[in-house]
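First, the structure itself, so that you have it in front of you.
Yeah, one chain of the complex is gone here, protein chain that is, but the others are all in their spots.
Our next item is chain A:
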Amino acid sequence: MSVSTSKTMAGGVGLPDKTASANRRSMSVNTKAFLLFLLILISGGAIWELVVSLRLLSPLIPAPSLILSQGFELIRDPFYSNGVNDAGIGIHLLASVQRVLTGFLLAAAAAVPLGFMIGMSAVLSKAIDPFIQVMRPVSPLAWLPIGLALFQSSESTAIFVIFISSIWPILINAIFGVRSIPRTYLNVARTLEANRWMIVRKVYLPATLPQIVTGLRISLGVAWLVIIAAEMLIGGRGIGYFVWNEWNNLDIANIIVCIVLIGLVGIVLDRLLSLVEKRVKYEH
């Protein structure tokens, strides 16, 4: 993440080439960006530390030093488990990741074939569109009571909410991908009398795969956002629940550690799909 961001930033604010090449001793953009990153991190932390020690903030807000030591304590033994209510942060994170992946994979399994079917028919695409348009902007959390009513189980409800939040981007991208396949690709297959199955497998699928994977990537991002809130409401196990529990304990330091960890896991999930994305991409 940081590398690609610094590259983009460099593209935007980079110095003229001749300055860089004329001054041989000057550091590369990446090095500069990294040093600046450290500077912001350390000076930000120092200011924070100072502000807390001067008691300028709410007494609940912990100093960075406390966060660091508690953070170390949290991740020292992440997978311990002393029963339902006392488990390491790794176990909570894994529970959340597992829910997200389950809901996400179910959504993908449903939305990709559905998107193909809808996309291959102009009538169906138009008919389904209003439903998608209305459902898409709704926060998946609004579906939580529906999930509880349907399943009467908090675990299934969490997966259901993730399913709902994942399905729209995948569905929309699959439909759009199929609809935007160049006419000639299909004409080639038609002139070769390729059968329907061959066309789906050898033309539609590889042609739309980049768009589908982009949809999957967006979905997974949204799902990871949503799971935290969903678990706060549902309870049990999971990083969202853990955060809420720490609020009840008024342990803000642990919450901040969790925020960082949630971000890091989010990056890992996103990176994984971006690798897939690179593999299926093709150039015209």
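The criterion applied here is as follows: a contact is a pair of C-beta atoms (placed from the backbone, for glycine too) under 8 Å apart; a residue touches a chain by one contact, two chains touch by 3 or more; residues count from 1.
We take it that contacts and distances are computed from a predicted model.
Engineer: Among "Chemotaxis protein CheX", "Sarcosine oxidase subunit gamma", "PadR family transcriptional regulator" or "Bacitracin ABC transporter ATP-binding protein", find the name that the UniProt record gives to the complex chain excluded from display.
Structural biologist: Protein name of the absent chain (UniProt record): "Bacitracin ABC transporter ATP-binding protein".
Engineer: With the full complex in mind, choose from A:109, A:198 or A:259 the residue touching the hidden chain.
Structural biologist: Checking the options A:109, A:198 or A:259, the one contacting the hidden chain is A:198.
Engineer: If the hidden chain were put back, which of A:98, A:187 or A:249 would touch it?
Structural biologist: For the chain that is not drawn, the touching residue is A:187.
Engineer: Which parts of chain A face the unshown chain closely enough to count as touching?
Structural biologist: 182, 184-185, 187-194, 198, 202-203, 206-207, 209, 282-284
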